[in-house]
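Right, I'll just put the structure down here and ask away after.
Rest of the complex left out; these chains stay put.
Chain IDs A and B follow the sequence of writing; residue 1 opens each chain.
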Amino acid sequence: MKRISLEEAVAAIPDGASLAVGGFVGVGTPERLCDELVRQGRRDLTLITNDTARPGMGVGKLISARCVRKVITSHIGLNPETQQQMHAGSLEVELVPQGSLVERIRCGGFGLGGVLTPTGLGTLAEEGKRRIEVEGKDYLLETALTADFALVHAMYADYSGNLHYLLTARNFNPIVAMAGSRVMATADHIVPVGVISPDDVMTPAAVVDHIVANH
Amino acid sequence: MNPQTLIAKRVALELQPGMLVNLGIGIPTQVANHVPAGIDVFFQSENGLIGTGPVPEPGFAHPKLTDAGGQAVSALPGACTFDSAFSFGLMRGGHVDMTVLGGLQVDGSGHLSNWMIPGKMVPGMGGAMDLVTGAKQVVVAMQHTVKGKPKIVSQCSLPLTSVRPVDLIVTELAVIAVVAGRLRLQEVAPGVGVDAVLAATEAVLEVPDHVPTMPI
């Protein structure tokens, strides 16, 4: 079942699920899925996302509504509520350098066990990670991340599920879309098959499980 | 029926709606000609295409739209293209639901050898190792014997493609499933007896009491 209503889509996501969500400071985030997760009162989610946006925007809505127990992210500086919940101990925050975070998600979606990066060596980001030497140079091993659900938002989705993201709303979306066991997409415009040229498809229909109906 | 056609037709019965399927060269390519009515699948070409369509009519081919062998193909509505890193992410990441590959040997545990004959033929593994390691289901489509000698052997003498066992072997004589590291005879071809399959197979086959005939 490719096409699904917003309510059905979110009903399929249980409390405690892990979600990888596209977007960058709320740009390119599937806002309607976030709104509906809040409306249905989902709890104890693990969130994998570039940043926690701002209060009341993008995945920031999930933070404000206390839907999230743990977030794996690179930046929380624009959302004081994330910091408050972290300091209060009700939200676990795992900070990962942005380039390492996106590679970890890519590894999860691409069947790789991890990548070696120089980023974070000798800093707090090294804590708990293995150091591996290749040809005399040290790297950190950053391991794969996957999620139960990937939630993405496209400019165009065709009926079959091909997705095109516009301008800087692409960001984490195509990477995240590969890393979820179940992939749900919302779109500004749902269009007939063939409207998106083959070279313009950024996430292939074959990896998208559900296109969420527009109103 | 031509043995290759029979194999391709039987493999095609494994297709389920919505599957992302990668077909190797040779017999596997023919599977695309026998997709059952009402079953919509996505065919991937490892060079960077989902939605591979049939060979175009004369004058309608484009040199930048080819299959993994460099031969002109067409693209179906809803097709998409991507770079090689993404293409192999689809395979290795388990997004390819089924890959159909030719084989030189399959052993009694389901291991496949299909990429080289030392000292004789060294084409390179191309995408085969990634496909066998990463695809959700691996189907081998091959003739049961070569020059009268079994290709389903106790142990592969040729270099392995992957330590991950295949799931299904389809030949012109039989369908053999790999279950928990053993080979089980699942179907025989029309007019072929169990004894004939066993005689043409070196590896040990589990044979259930009743072996149905291929539904083709």
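Definition applied: contacts are C-beta pairs under 8 Å (C-beta built on N, C-alpha and C of every residue); 3 or more make two chains touch, one makes a residue touch a chain.
Since we're looking at a predicted model, the values are computed, not measured.
S.K.: Given that each chain type is shown once, what formula states how many of each the whole complex contains?
M.R.: Overall, the assembly in this file has the formula A x2, B x2.
Following the convention adopted for this analysis, only the chains that are shown with their structure count from here on.
S.K.: Between chain A and chain B, what's the gap in Å when you average each chain's C-alpha atoms?
M.R.: Centres of chain A and chain B (C-alpha means) sit 34 Å apart.
S.K.: Please name which positions on chain A make contact with chain B in the complex.
M.R.: The contact residues of chain A facing chain B are 2, 106, 108-112, 158, 160, 162, 178, 193-194, 196, 198-199, 201, 204-207.
S.K.: Touching residues of chain B toward chain A in the complex: what are they?
M.R.: Checking each residue of chain B against chain A gives 18, 20, 42, 44, 49-51, 75, 77-82, 85, 88-95, 133-134.
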